[in-house]
Structure formats: structure tokens, C-alpha cells
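Please read through the structure below; I'll follow up with questions.
Every protein chain of the complex appears in place save one, which is left out.
Entry: subunit A
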Amino acid sequence: MEFQLGLIEQSLNSRYSLWVREALNDLSDNFTITDPSMSGHPIVFVSRGFLKMTGYTKEEVIGKNGRMFQGPKTCRSSVMQIREAIREEKGIQINLLNYRKDGTPFWVFFQLSPVFCKEDGRIIHFVGVQVPIWKNSRKSICGFARIQGVPYENEFRACKSLLESCRRELLSDSISELDFLLNRDSPPDSDIRGVDIEEPCEACDDEKQRAAIAISNILSVLTHHSEVTGRLVCERRCSVPRVGILCSSLNTSLNRIKQSFVLTDPNLPDMPIVYASDEFLKLTGYTRREVLGRNCRFLSGIDTDSSTLFKIKESLQSEQACTVRILNYRKNKSSFWNDLHISPVRNASGKVAYFVGVQMDEDDKKQDEHGLNPKMKQLSTVGAVRVAVRSLSMTVGCSRG
């Protein structure tokens, strides 16, 4: 635990000047900063406003994953959308039902924003801002949402003015007073506790705007404090992305290769699969959704030779290619012998961006008369992946063809 806390300290300190915590604490918004490169994607900073809103202490929150605030009635698809955004290193805005420490649910407008390393485009942190959706506005907005099908100008105006009067009540004063308000014994949603709380809820423009302003304030603090260390961060990826999603042109190039293969990303925690070919899915019986983001070890089973696994591990660590014969398992638990070839694939910077693993089962070995032998097929896959990754990793979105 001490070791983990050390890493969390390091997460901010290695990137920003020592005064960054102080500066972030001066912001009154409710937000957390998380580090996706650390195991478990933990919260590495939490604002005082956020602690007040949720009722937790700092010690209870730091090092935990943001999902600790979700509860039984939190919408699953919203959670999946957030997870997807994190995996794709994108921002997201969503209405979310969270839970306080005392178990009471409350609606927030959640805005998540990635922070990138200016130099190499790597994702550094996520900033997550939560703006509570106030009950009156919530009701109005729910009503508004129903009439939204055809947004008549008058109704829209009426709605808006109603909202504005509601807002004035709440926002005429400073945000610290709002925090005080929120933190009084009667939280905004307490009067409707248990009633309709899981009903979908929309944030209004004011709440969205407040979230956007908060994000921009936090990002400017982070950018400023990263200038001091010389390890600049930025909110838009302005350099080669090292990890995460494959750009669409890379995907297109990879889709041409009709072999069973996967790409895994050694720069992400636990080296997950970031690309799986259709032939791989056919061979193993899994769906793409089931394999992306997972480490390849799920292919191993009870009779898989551990010395083979060790050999693979060694070649991954030394960034060397290797060919092994390994017993793998399909989704339906049936096993097959896999002549697996693994090779590091370098990006435009010459760094190992992925490992390509090309599978070859007994069926693939039946060589058609005029085709390539299995060994050549594997090597041509590796070659085609190298060609695609090398120049397409140079800039984002430089597609052709």
C-alpha cells in the first residue's frame, strides 16, 4: 500500500511542479484526476469540493478507481460508455447516477477529459469533473426532454427562462457557497430519495457550461505547472500517439491481412490486445469485444506448458521475436496446437509499439499447391504489420487509399 501511494505521489510530481496540488486545491470545482497508465487506473488527486459532495475523506478516495462512486442503480450503458472513452483516450460528457458515502444516490453531469504528453502524445491523466444536477432543473429538464422532439421556439424559451430563474437562486452567489449549499444536511436530491432516482436525467446548459469551465481551469493549471518541469502536457493530442486506439488508416491496412493474428500493446498496463483479426476470432471462437483490452493469457489453459509461457515472456521482455508451439484453448474450452510466432513491431520513432502474435493451427498448415507455406504466411503477416505501423504511426489520420 505504501508502495502504491508512492507511485500515486509520483504520478503528479513527475509531471508537474510541486505547487500543483496547492493550485488545484484553490479550485472549488468537484473533480478527480486519474492515472490510466497505473494498474487499476487510480485516482491520484481529489478536490475538496468533490470530497464534500461525496462525503468521503481524501484517504478513502486516493488510489481507488472512479467506479467506487457508482452504485446499484447507476446505468450500465453509461458506465460502458465511460470505459470505452477511457480506452480510446477520448473525452466524454454524460449524466451519471453516483452514490455518496452514506449510500444516497445523486445525479451528476460528468465530464471526462484526457491530458496528453505534448512530446510523445501519450495519455498522462484523465480529469473528471462532476457537476451535481440540481433537482428543480432536473425536473424541468426532464420535462423539457419530453417536449424536445420538436423544439418549439416558445416552449424552448419558456423552459430556458424557468431554468434561469432556478439557476439564479443557486448561482447568484459564489461557487464556494454552492459547495456549502450542497453540503448542508439536505443534499439536492434528498427529498426525492427513493423516488424515480433511476429515471434518466439530463443536465441543463448551465451545468454543462460549468463543467466545461471547470475542465478548462483545471487544464490550464496542469499545463502551467507542467511548463515548470519541462514535461509539457496538453488537452489535445498534438503528437504521435504511442498507445491505445489504432488510427483508422492503420486499422484499414491491418484488415487486409487475412491471417489469424493479434496486436498487443506493451505500453499499456498488462499488455492488452489492441487489434484482433477476423481469422483470430474464427480460430478461437471469441467475439472482438471479448478479446480487445485483455491480455493474451486467456488463450492458455490447464495443460498449457508453463515453460512455453516462460519462453514467450522472456522474448517479450527482451523485445525479441520467438516461435513456439503452444497448447491454446478456444472459447468452447476445446484445445488446439498453435504454432505461434511473436515479433516486436516498431513505430515511426523506432520504439516497440506493439507485439504481433501470428497463430497457426493444424488446418492452416495444409498448404495449397501454389500458395505460401505456413512459415512464409506468418512472416508475410509480420512484414505487412510492420509496413502499416511504421509510417502510419508517424502522424494521426494520415490516411491513404
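The rule we apply is simple: contacts are C-beta pairs under 8 Å (C-beta built on N, C-alpha and C of every residue); 3 or more make two chains touch, one makes a residue touch a chain; residues count from 1.
The criterion applied here is as follows: contacts and distances are computed from a predicted model.
**Student:** Given the options "Nuclear transport factor 2", "GDP-L-galactose phosphorylase 1-like isoform X1", "Putative exosome complex component RRP41" or "Actin-related protein 6", say which is the protein name UniProt records for the missing chain.
**Tutor:** "GDP-L-galactose phosphorylase 1-like isoform X1"
**Student:** Have a look at A:Arg236, A:Arg256, A:Arg289 or A:Lys333 and name the one touching the chain we're not showing.
**Tutor:** The missing chain is touched by A:Arg256.
**Student:** Using the definition of touch stated at the top, determine which of A:Arg83, A:Lys331 or A:Arg390 touches the missing chain.
**Tutor:** If we include the chain that is not displayed, A:Arg390 is the one touching it.
**Student:** Extract the touching residues of subunit A with respect to the undisplayed chain.
**Tutor:** 249, 252-253, 256-258, 321, 345-346, 348-350, 370-373, 376-380, 382-384, 386-388, 390-392, 394-395, 398, 400-401
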